[in-house]
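Take a look at the structure below.
With one protein chain held back, the other chains of the complex are shown just where they sit.
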Amino acid sequence: MLTLTCPYCGVTVEETELYPGGEAHLKRFGPGSTDAEFESYMFARKNPKGVHFERWRHAYGCGKWFLAARDTVTWEVFGTYSAQTPEPPAALVATIKQKRPGWEGWK
Amino acid sequence: MSQRLAKGGRLIDRTKPLTFTFNSTRYTGFAGDTLASALLGTGKSLLGRSFKYHRPRGLVASGVEEPNVLVNLGEGDRLEPDQRATTTELFDGAVAASQNHWPSLAFDVGAINDYAYRMFPAGFYYKTFMVSTWAWHKIFEPIVRQAAGLGAAPRRADPDRYEQAYAYCDVLVAGGGVAGLMAALKAAKEGKRVILAEQTAHWGGRAPVDGGEIEGMAPEAWVKKTLEVLGAMDNVRLMTRTMVAGVHDHGYVIVYERVADHTPGDDRPRHRLWRVRAGVTKVATGAIERPLAFAGNDIPGVMLASAVRDYIVNWAVSPGEEIIVVTNNDDAYRTALAALKAGLKVIAVLDARPTANGPLAEAVKAKGVRVMPGHAVSKVRGKSKVVAVEICKQESAGEVVEVLGCDVVAMSGGWSPVVHLYSHAGGKVLWDEAAAMFRPDPARPPTGDKAQPIAEVVGAANGALTLTALCAEAGLAGGAEAEAPLAPVWVMPAKAKDKLKFKAFLDFQNDVKVSDVQLAAREGYASVEHTKRYTTLGMATDQGKLSNINGLAVLSEALGQPIPQTGTTTFRPPYTPISFGAITGEARGEIFQPLRKTPMHGWHETHGVHWEPVGLWRRPYTYPRAGEGHRDSVNREIVNTRTNVGLLDASTLGKIVVNGPDAGKFLDMMYTNMMSTLPVGKCRYGLMCSDNGFLIDDGVVVRLSEDTWLCHTTSGGADHIHAHMEDWLQCEWWDWKVYTANLTEEYAQIAVVGPKARMLLEKLGGMDVSKEALPFMTFKEGELGGFPVRIYRISFSGELSYEIAVPANMGLALWEKLNEAGAAFSAMPYGTEALHVMRAEKGFIMIGDETDGTVIPQDLGLGWAISKKKEDYLGKRAQARVHMTDPDRWTLVGLETLDGSVLPDGVYAVDEGVNENNQRKVQGRVTSTYYSPVLNKGIAMGLVKHGPSRMGEVLDFPADNGVVIKARICDPVFYDKAGEKADV
């Protein structure tokens, strides 16, 4: 059972206090988008063996959504950050690249 | 003949005799005994029967690895099956019974299986399944079911109490032997928060039995001194009877404390499951001795060498008087020495190695014991008790060279480090060829959130099998006699013929023999994981603690490849079984799960309510009176509401406040309707969809002020709709100025419904509730009968209706007042079933009935509630997809049976022909169906292909018993089509 640090509360909490929200940094496609765009937004999800960016909600705490970068195999957590972040912070990306030289990047 | 020795027994207190019964006979043991040592002390050796062949079985081990002696413990509601005698502490009045035999332990009908072993080879179950399903169901299954099963399941509720607790530490030490104590002391002195858990009731592990010296002291004295130091430190928690069950990701460790197993009925929780978050777990779980595979190694009296000396030294019991030791290593000689010291006879030591002249072997020889290097057991003689050993050369097929009488065979195949906890969360092990064991690979530990190791291994678990090695590892002075290397012998003799291998057991509990594993290899099983499942090796309740490595070695030999290439087995938590009670913890009875109560809950209870669970809420389904069935009372409540006035506890309705300069814009995205244009003071019914287009919730939205809206949600929907709103606000439109608050529980809500509703409210007084002052679909705040209220003129029944919100703490008082004042108008409370029928009579949809996660508002004829003007709302893009706009989608209609009967719920309307799977085609289904007491007939709603354009058409609905019910498509509004009753 994993633990994550809520970037708002600064407290490290266990999975039972959190609610998972799937892949982070999705771009919403609404009316006017093509079928392919909408499909990619609504249905296509990454399922990487390795570095993954995820949405988590501190459901039993402050109630805020935050984002986490972690390794789906080793469970290493590279960092957590605010949900109001369109793409992973550069410093975090650099850290991950250093730790996982073979990583293809977040996009 | 086993017996209690006259002297010794470091763990027993001879001044405290305890009485217990086994198979209905009373016996006596001592405080400090385990059930196993007490049984041995009574002279018993036949203590159980095996699972498959029902062979006589006795004790093999002295600890958690014991595969044979599982008992039914306790009686009546405290009966518990499959309890290990070796880990059950004796207490006064303990009641135990052996398992797996019928009609009695001494005479067991199932033992016939033993003579039919050729009929039950490896893969018996698989092969039987393959014969034919008919044979399985009619012949094999009934027989197997009769014979199988270990203990008896208790039939009554468990009277004991269980709990869980959370703990946090820097270092959790698993195992209170010498290595664990050393690790705990080191961490504690560094100022770390330490938890030290020992699964037995005693500290020190094997060292006090095996001897040696630590820091100039005998192990026992060193343990005592170390415990005193640790006990005085605030940063250390010492826990006995506490087993570390599993190490999980991010250092989450499950720890099982048997608080009061040994003191039943003393008002303490029986077990406590600790959920520990540990910085690092120091695995000091020791090692387990391996049996040797030779013919007759399962006959009672054949035991692990270490267990024989444990029983002698710890509990002063001997499993017999004349002992033969058989070994591939030096450690087993300690058993010979311990037996001699206790005055027992050691007939011989059979050592599979060509030479035996280490210090321990020499010490045994010096006492006049015959040591036979290069020799092995060909076969043990005896049925329910060892009587002799047929001896052969190890390098032979089993030709007998000599027969020696004895009543105990003490065997040792070497030791396996207990690496379970290291492996649970992904730590890897490597094969140590020289020591013939798997040991933890320190380079590949399980890792945590910062990639740090979350488990480290010390002592015997780390392969430091001797006290000398263990002290060296910890940097302390100390050690014991030097030991010569072992020989990796798994099967005796080396070229044993088939006849011997048929009786050489690997897994005692599941009756898996050397011949079974070899057969599996011949049949093509090359993976150890597949072989395990095929032969059931290691799959019994002991999870192969004695059998896994031996089975793996035999498989490797059969496949002609080294052990590491054959693989290792996966270790899964828990290390030893834990009780369901501990897993359940406090969650049973009244607090099994949260039961949500409205402020009027108690009133409903005292007024004969029949409850309906709605999510975690309980809502009144109906209030039956004396002599009424539920259907009668529901009908009465409906008729009364439509005729006079009814009262509904609507407190569970979700109430979410949305506020801010961008609140209107936000709600326009949340709802399919336009909410930003709703005038202040007005109410509007709204629909909410997921961005995938499907309808997820509905309810009335109220504009409280210029920048504040109140959104009512369904009863089950409040929390997830609030979360849904926050998700979009926080993660998509975070620059919009909107706040939400879930105020569902702040208000009790009461619906006053029916033609006399206004009269009732007027009687309470305080507010003008006339049509002019409070028109339909508006709201008003004020004081009603002395209560601060907000009243909404909304209706879910089609009647004149007021929904009154009052602060929850006053909900009961207002409810009582309405009931009291309502007596004059024949007011009655009504429940959710009456609510459902009345809304169906009006053709109103219900989330969860008309919707199932695949329905869009357009399917339900709710196009009027979808704004055409808005550029966007959640679900709009999805609703434009091809499948969503398909004219063939099933659409909402009313359904009325030709004979007035009630359609069964969920039935399908059939169509002509069959589909590609040769199933009858369908063209619609019933979503809601009720008896309407007002119309005196069945009414229903359903989704039907091209439904609205087929008014009057009759459809066939096949019901359960071959009956086909005919129903006509009609308008879903059955009652007050003109809508004149609500807006009055």
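Note that the chains take the letters A and B in the order they are written out, and that residue 1 is the start of every chain.
Simple rule for what comes next: a contact is a pair of C-beta atoms (placed from the backbone, for glycine too) under 8 Å apart; a residue touches a chain by one contact, two chains touch by 3 or more.
Assume contacts and distances are computed from a predicted model.
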* To do: Consult the UniProt record of the chain that does not appear here and report its protein name from "Acyl-CoA dehydrogenase", "ABC transporter ATP-binding protein", "Heterotetrameric sarcosine oxidase gamma subunit" or "FtsX-like permease family protein".
  => "Heterotetrameric sarcosine oxidase gamma subunit"
* Structure fact -> Sole touch to the unshown chain from B:Lys365, B:Lys737 or B:Lys763: residue B:Lys737
* Asked: Among B:Phe91, B:Trp490 or B:Trp617, which one is in touch with the chain left out?
  -> B:Trp617
* Structure fact -> The one residue from A:Val11, A:Ala36 or A:Ala94 touching the chain left out of view is A:Val11
* To do: From the listed residues B:Arg84, B:Lys186, B:Arg206 or B:Arg275, report the one that touches the chain absent from this view.
  => B:Arg275
* Out of B:Asp267, B:Glu772 or B:Asp960, which touches the unshown chain? -> B:Asp267
* Asked: From the list B:Ser45, B:Ser98 or B:Asn659, which touches the chain that is not on show?
  -> B:Asn659
* Asked: Which chain B residues touch the hidden chain?
  -> 161, 163-168, 193, 266-269, 272, 275, 277, 585-587, 590-591, 593-599, 617, 657, 659-661, 708, 737, 739-741, 743-747, 783, 786-788, 807-810, 812-814
* Asked: For chain A, which residues reach the chain that was dropped from this view?
  -> 8-11, 13-14, 16-17, 60-64
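Just so it is clear, only the chains that are shown with their structure count from here on.
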* Residues of chain B touching chain A in the complex -> 248-250, 252, 277, 426, 447-451, 691-692, 723, 726-727, 730-732, 734, 871-872, 876-878, 880-881
* Which bits of chain A are touching chain B when the two form their complex? -> 1-3, 14, 19, 21, 28-33, 35, 38, 42, 55, 57, 59, 63-65, 70, 74-77, 83-84, 99
